[in-house]
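With one protein chain held back, the other chains of the complex are shown just where they sit.
Take a look at subunit A:
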Amino acid sequence: MFQHCTDPSTLEGLSWLSCYLTTGKHLSIYWSVGTVLLLLAITAPVALAFGFGGASAARSRIAPLSWLGRTYIAIVRGVPDIAFFLFFVIALDQFFEWLRHEVKCPGWEGSIWQGNDFVVCPEAKLPLSTAPQIWHEVYGFSLAVLTFSIVFGAFAANVLYGAMRAVPRAQLETAEAYGMTHRQTFWRILVPQMWVYALPGLSNLWMVLIKATPLLFLLGIEDIVYWARELGGSKTARFTDYPHGDWRVWYFGALLVFYLCFTKLSEVVLGRIMSRLTRGQATAGGEAQRKAA
């Protein structure tokens, strides 16, 4: 990276560190931080959409739809989330391949379950075995995003369902008295008012989402945990210009600090948003702000 890095064995102290931390492999770990942030940026809105769908379904007057929504919400209770992560990644992959299999190879003989193997025709493989490496990575990443969204959508649905019920009943009754239909009441009265009630739960959820990102490496993504294990392990002089012992404790210490800072930053930002949104609201928080001013 730098000019003085050409012969690492002569380096010492800070200049050695500056070279060590900018090797090609270390640049990948910095990129993987970007992967984590990208996942957060995509997952958060998608999970919110899933949650909104789940919460509206649970409130529905159509019984099967309401059961569906409630089951989706109830799924997060009682079962460890990591089990969902491990489950959905395989299940979704098989589901997509099975769908393509049904469409592309109608003449296929035999079952897709052969003994302990899951077999689909070669044209239905996702991504195709001839596809370039980048598509395999993109596919893996989108599976991870979808998995995260499904699991966190259930959490968000729980929060939004609670928020919808927290909107004062009188508001909805007034809307009905004015002759609004069910749909109008929902979109014009309920949805705009529920966000204030949902925000504490949603910001909690954001923290939880941040703290779930190290699970990405279990889903086969080369994320920061993967690279920390990779780079921290002991290296001999044969394979690298920077031989060292088992340094994983330092790498994971750095990850710990990274997550602590990220959490703290989010806490501060979310606190500002909350105080901004409560301004002028007829809630205890808004009242406290008015008195303090």
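In this text, contacts are C-beta pairs under 8 Å (C-beta built on N, C-alpha and C of every residue); 3 or more make two chains touch, one makes a residue touch a chain; residues count from 1.
Keep this in mind: contacts and distances are computed from a predicted model.
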{"item": "Record-based protein name (UniProt) of the chain missing from this complex, from \"Tryptophan synthase beta chain\", \"Amino acid ABC transporter permease\", \"O-phosphoserine sulfhydrylase\" or \"FAD-dependent oxidoreductase\"", "value": "\"Amino acid ABC transporter permease\""}
{"item": "Absent-chain contact - pick from A:C105, A:L199 or A:L255", "value": "A:L255"}
{"item": "Touch criterion as defined above, residue of A:C5, A:V46 or A:L86 at the omitted chain", "value": "A:L86"}
{"item": "Given A:F52, A:Y72 or A:F155, the one touching the chain that is not displayed", "value": "A:F155"}
{"item": "Interface with the unshown chain - residue positions in subunit A", "value": "76-83, 86-87, 90-91, 94, 113, 116-118, 155, 158-159, 201, 204-205, 208, 210-215, 218, 225, 228-229, 232, 246, 248-249, 252-253, 255-256, 259-260, 263-264"}
